[in-house]
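Input: one structure, supplied below.
Removed from the display is one protein chain of the complex; every other protein chain stays in position.
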C-alpha cells in the first residue's frame, strides 16, 4: 500500500517543495528567507543544498528554527550561525559590513526578547547598524526615558511589546524617527495571543507608527533595514 | 384598533416601568441612578415624580440625558442641575459636602472629556473631593509627568482613554493609588468602538488597575467614591 | 555552530533577562512580582539571586509557578513558601502583620479556587487581613446569602467566577464595599476560556464593580490590598 | 425605464412574496407568524388578505410591527389587536381560552419590557395562562425572592435580561421548572447588543436553561407554550 | 518548603472542595451532578464518599469522566455504571422507572454520538422514557424523514449536530414538540469548535427551538427531562 | 477657500474616477460591472458615458442602484433596464439569447428575494437560461421537495438564505449539480448581519457547496453563468 | 463496573456508527467519502468492510487519514492507495478514466501543498483530468504569469492559499474559468488559522470566485469535478 497514489509535479531537486526565487536578490536586493515551521528536516536540507549552489555573497536566513532543524541545516551550510533565543539561522554566519542609518530595537519585557532578537539580528544580517534595548516597559517610565539619547540617534525604531502594546505610542511621542511596532503573543487571558497588543498598536495615539504581524520580528527587522537604507537611491542598492 | 391587547402588571404609578429601590440607599448608602437612554420622556418624568416623594437628603442621578429629556426631568425636580457635556442630571443640584480621600480623574484626549466629566461629577455628587485633568495622553509624556504631584495626592485615580488605552499603565506605574480605567469609544477603524482600549487596559502592564465598561464614566466615578470612602467603616456610611 | 551570533546587551547578572525595579518598592510601596511562565528555571534562579541581594523587608512574589520551578527558586531563596493550588511562591514565607480594612475573596465554584487563592494570598502578603469563601455560586443563592455578614464587614471584595460570571452583580447588590471581579477560564464551549465571564462582569447590573484580566488573581489581590490600605495617606506607605 | 426587467415567478396573489403554509396549522398546531421588518406595507397587506381567506379559528401573529404597518394590517384584518410596546399584532384580537400549565415571564429591567411583553402575549395567544413579572434584576435579590411563590407555580419560565444576563442562573437555581432564557440587546459598550447576555446565558451555572436568539420574545413565548401544553399528547393538539 | 502557606477555609471533609447542595434534591427534585474535568481523582473520591452518606434514592451523575477517574469513583460508589462513549458515570447504576412523556434524542453524524448519548442517558437517569436516533443529517433527508413517526411521538426532542447545525430547523418544522438543540464541536476550520453550529441553531428558521452550550449533552438531557415531566404539577415532583 | 489643494492625477474624462477595463471583455468574455454604492451620480454618469463609447454588443451591469442613481444612469444609457427589487441596472436592457446549462436560483424566505433576483438577473444578462424559486426554507421541507424536478435539471444551483443558512446542505444532498451558496444579511441578533449564515454554509454537511460574500447575488450569478457555460471550451467564449 | 449502561440503538454491523448512503451514488453520482478524524480504527475498519460489500465500480475516499489508520483500512480494502501528504486513501487505488474539462489546482506556497494535493487527487478520483501547480504566490508574480497558458486551458481552477489569501483575485483576473478558493491554515498570529485567508477570499476583487472551508481540499476537488463534468446533462451522469 505504500506506492504513491500519483506522481507530483516535476523532476527538479526542489520540485514539489519550493520555487527559490534567485532573481529576487537582484530584483529587490534582499536575502532569501526560509520559514522553518511546517517544513520537514528533509525539505529544509534540500533547500539548504540548493542555496549553497547560488553565487557567493547572497545571505540566507532560516527563521523559527528549533535545535534539531538548525543542526541539520548548519551541517548542510558550513559556517552558518544559529541564535537559539531568536530561532534564527544565518548563512554565511558573518555579519555583513554595516551601512546606512541606525536601527534601534526596543522591547517592553523579558518575554519579548526572542522576537526582539529576531528583529535585531535580521537588521544586522541585512547590513544595518543595530542596537538592542530590553525591558523598557511603560510601567516604569524612567527606563525608557533613560534610553532617550540612543532612541534619538535612530533612523528607525522597532518597538516590540505584548500585553497592552503601549510602548509604541510612548516612543513615537519622544522621537522623530519612524516606528515599526511588533506585537507579541506575550500575556494571557484577554491578551488573546497578541491580538490585543496588535489592535492597540494600530491605534497608537502618536503618528509615525506602523505595525507588522504578531511575533513577526523578521518582518520588522527587514522593513527597518529597508528604511535605514532609504538614504541610498533604490537603484543603487 | 388602539385598545390595549392586555393589561400589563399592576396598578401603581411606576408599575410596568421600574421598581425604585428605596431601600438601596439604606442598604448600600448610594444614590438612586436612572439610566436615560431607551426610556421615554413620560417614563422619566414618572420616575422623577416618584423620587420627589422620597425622604429629603437622598441624591438622584440621571445619566446620559439629552437636552429634551433633561428639560422635562428638571421641570419635575426643581433645583436639579444638568451638565451638558457629561449628560448628567443631578437632583438636588447642590454638590454635597466632601469627605474621604481625593479622587483624581485624568483623561487622555479632548474627545474623552464627556466620559471623564461624568466620572468626575458622579464622584462629587457621591460626596468626594475630586479633580479633573484633561489631555494627558501618553504621546506627550511631559503632560502626564507635569501632573505627577496631583496624582500622588489621590486616594484613587480614574483614567479615561480611548484608542490604544495606554494611559492606565503609565499612571499606575507612577503612583501607589488604585487605578480605575475607563475605555472610551473614541477612535475609528480598529479601535472597534472602545473594544481595543478595553482589552489593552485589561492587560495593563502595571498592577493596580481594574476596568469598567466602555464609556462608563458613571460606574467609574461611583466605584472611585466607594474606594475614597473606604477609610470609613462600611457600617458607618 | 554553537557560537553565539552576536553579543546581547550589557554585562550585569540580569542583563538580557530583566531590569528589576528596586526603586518601585520605594516609589509605590509594593512587592516585586515575577511572572513565572515563559521564563526558564535558569532565568528564575538568576532573578531570585538578585532579589536576595536587596535590602531586607522587601517581599517578592513569584506567580504561576509549577513544582519544578518552585523547587528551584525556593532553593535559591531559603524560607520561601509555595502554595501549590495558587501556584504562588512568596519570599520571605512569613505573612506580614496585617493592617487596614478587611479583604474578602469569594469564588463561585470549586474550579475557581486556584485563582481565588492567588488573590487571597496576594492580599495577605501585601499586608491585609483577608478571608476566603468558596463555592457560593448564584445557582444556590442561600450559599451567598449565608455569608452576608462577612461580606458586609469587608472594605473590598474580590469576586472570582467563571462560566456566566453572574456572582459580582449579586454581591455588589448586597453590600456597600467596592467589588473587584476576576473572570476565570473555567467552563467550556461558549465560555470561551473566560471571555464570556469577563464580558458579563463588565456589564454587571449593580454599580461598584471593576474587572481585571481573566484568571488574574494576583492583580485582583494586589488592587484589593491597595484599596484596603486606602485609609492611610498614600505618602505614608 | 420603469418597465420591469423580467417577469418574476408565477401569477398567484402572494407569488414572489411568500408561501403561506396553511398546512402547518394542522401539522404543528401553531399559528401563522409573519415577521414584519423588511416587508413593505403592501406585502403585509397582501399577506393579511390571504390570511383572512383561511378557515376561521386560526390565529395569526405579526411581529415587530411599527405603528404605520400595524394600522394598515389592522384595516385588512378587522378585530386585530396591536400591542405597541411589544410590537405584536394579533388576529383575531380575542385572547383564546387558556389551557395547560402556567407560563411565567420575568424580566430583569425596565428596558427589557418590550421583549418580555412579546413573549408573554405570544404565550397567551397560543392558548396559555401566562403572567408577566418586571424589574427583578439580580442587583436587588429581594425583588426576585419576593416572586418565588409565583415562580414555583410555573410549568415553564421565560427569563428576559440584557447586560450581564445573570437572571436565568438565579431563577433556575430556585425552581424545578424549565427556563427559557432570552438575551436582550439592552446595554452598551461591552454588552455588544446582546451578545454578552447571550453567551452568559449559554453558560448558566444552574441546569435547566436553554436560550433563544437575542430579543426573540416571540420564539421564547412560542416554545414556552409548547412546553406548557406538553401534558397533552402531541397527537391530541 | 512544602509547608502550607496559609490555612484554607474550614475543617469539614469537603471544605475547600465543594458545597454539596443536598437540599437541591428536595428543592428542585433533581440529581446531584458533578462535572469531572479540572477535579483531581482525590477530590472526586472525596465527593463520592460524601454522596454515599446521603439518604438512599438520590441519583448522582458524574459527567465527562475518563477511564481513570471513572474507575476511582466507581470503587467509592459500588453499583455505579459508566458509559465510556458518553463519559457519564451514574450512581446507582440502575436506570429508574420511567414516567412522563417520551424524549427523543437525534444526532446528525457519527461524531456527534458521544454528546447525544450523554443527553440520552441523562434523560433516562432522570426518569424519562428516551430513544436515541443517530446519523440523520440533513444532507440525506430520507434518513430523517424515515424517523418521522418516532419524532411525532416525542414530548420533547433533543437535536445534536455540529458543522452547519442545520438539523434543528428541519426537525422543528416537522413536529409540534419543543426542540432542544445541542451544538457540537464537530467540524474543523470555520466550524470554530461548535460556534458556527451554535449560532446557526440560535437562528433556526422554525419556531420552537432553544439552544444549550456547545457539547452540553448533560444540560440538554436534563432540560428535556424537566419538559417531559411537565405534565405533573411542579409541586408534585 | 474653494480652490483645489492640488491637482489630481491626469486629464482624461474618467481620470481620478476609474480605469474601465475594456480589454477584460475580450480577455474574460464577461460584461463590465459597476458597483453603485459610494459613487456619486456624477461619477456614475461619467462612467455610463464612457461605456456608451465602447463597441456595440458589450453588456454593462450597474449593481445596488437606488432609484435616483438608476434614473440618472438610464438617461445616459437609453434602453437600459432597472429592476427595483434587485437594484440592478442592465444596458442594453434586452436579455441576450440564452445558451449552455440551466441556472436555478432558489431562496429560503421572502426577505432573501432581492439578493436572489440579483443573482437570477445577472445569470440571464450573462446569457444563461435561469429560473427563480422563492420561499423554499427548510422549516417546510415539502416546499423544497416539491421543486426537486426543477432542481435536478439544473447545471448549477444558486442557493440564497439568511438566518441559519441551512438550505444549501439540503439542496446539495438532493442533486448532483454544484451549489453556489449566498448568505444574506436577513435576520437579527445572533444572525450577525449574515455572518452566521456564511459560516454555516462554509460548513455545509453535503459536498459540492462553495460560498460567496454576504448578499453577493451578483457574484453568485456571475459564477453560476461561468459554470453553466463550462461546456464550451474557454477559448471559444 | 464495566457493564454497559444501556443498549445503544440497533443490531446491524454499522449500527451506532454510521448510515452508509449507498443510494447516494445513484442519486448524485458521487463516491462515498469517509472523514477520518474522530473515528477509531475499529470504526473505520467496520466501515471499510461494509464498503467492500457494495457493487463493484463505486469509489470510496477516506480523508485526513494518518499512517496508522490508513494501514488498517488498506488491509481491509486490498488495492487501496494512500497519499501520505494529502492524507487521502482511495479505493480502488486505480485512478479512473478521465472525462470532461480540465481541473487545474494551484497553490501559493510550499506549506499549502497537502491541501492542494487533496483537491487534486479528489478531482482525479472523481474522473477528471487534473493538473497541480505549486508555489505561485503573488509575492513573485512572474511565477503565476509563467503558468498562464495552463490556467487558460482549465474548465475550473482550484486556488489554494493561506496567509493573506491574495492568489484567487489574481488568478480570477487572468482567466475566464470559475475559481474555487481554498483558504489554508498556513500562517501565524493574525492569520488566525486560516480565517484571514478565508475572509480575504470572500472579498476577492475579481468576480468568479467562491470559497470552501479552511483546508477543505476534498470539498474543493469535489466541487471542481462537478463543474468540470457540467458539460454532461446531469441526468446522463
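Note that the chains are named A, B, C, D, E, F and G in the order they appear, and that numbering of residues resets to 1 at the start of each chain.
As a convention for this text, a contact is a pair of C-beta atoms (placed from the backbone, for glycine too) under 8 Å apart; a residue touches a chain by one contact, two chains touch by 3 or more.
Keep in mind that this is a model prediction, so the values were computed, not measured.
Chemist: With the full complex in mind, choose from G:87, G:137, G:178 or G:221 the residue touching the hidden chain.
Modeler: G:137
Chemist: Which of G:116, G:204 or G:227 sits in contact with the chain that's absent?
Modeler: G:204
Chemist: Looking at the whole complex, which of F:31, F:93, F:127 or F:194 touches the chain that is not displayed?
Modeler: Touches the omitted chain: F:194.
Chemist: At which residues does chain F meet the chain that is not included here?
Modeler: 1-6, 8-9, 16-19, 21, 23-24, 37-39, 43, 183, 185, 193-195, 198, 213-216
Chemist: Can you name the residues of chain B that touch the chain not displayed here?
Modeler: 70-71, 74, 80-83, 86, 88, 90, 93, 95, 110-111, 113, 117, 120-121, 124, 132-136, 140, 142-143, 186, 188-191
Chemist: Considering the whole complex, not just the chains shown, which residues of chain G touch the missing one?
Modeler: Within chain G, the residues that touch the unshown chain are 108-109, 137-141, 145, 163-166, 169-170, 172-174, 187, 189-192, 195-197, 199-206.
The criterion applied here is as follows: only the chains that are shown with their structure count from here on.
Chemist: Among the chains, which is located farthest from chain C on the basis of C-alpha centroids?
Modeler: F
Chemist: Please work out the Cα centroid separation of chain C and chain F, and write it as a whole number of Å.
Modeler: Distance between chain centres: 57 Å.
Chemist: If you average the CA atoms of chain A and of chain E, how far apart do the two points sit, in angstrom?
Modeler: Distance between chain centres, rounded to whole Å: 50 Å.
Chemist: Suppose each chain is reduced to the average of its Cα coordinates; what separation in Å results between chain B and chain D?
Modeler: 35
Chemist: Among the residues of chain C, which ones contact at least 2 other chains?
Modeler: Counting only residues that touch two or more other chains, chain C contributes 109, 140, 174, 189-191, 195, 198, 202-203, 213.
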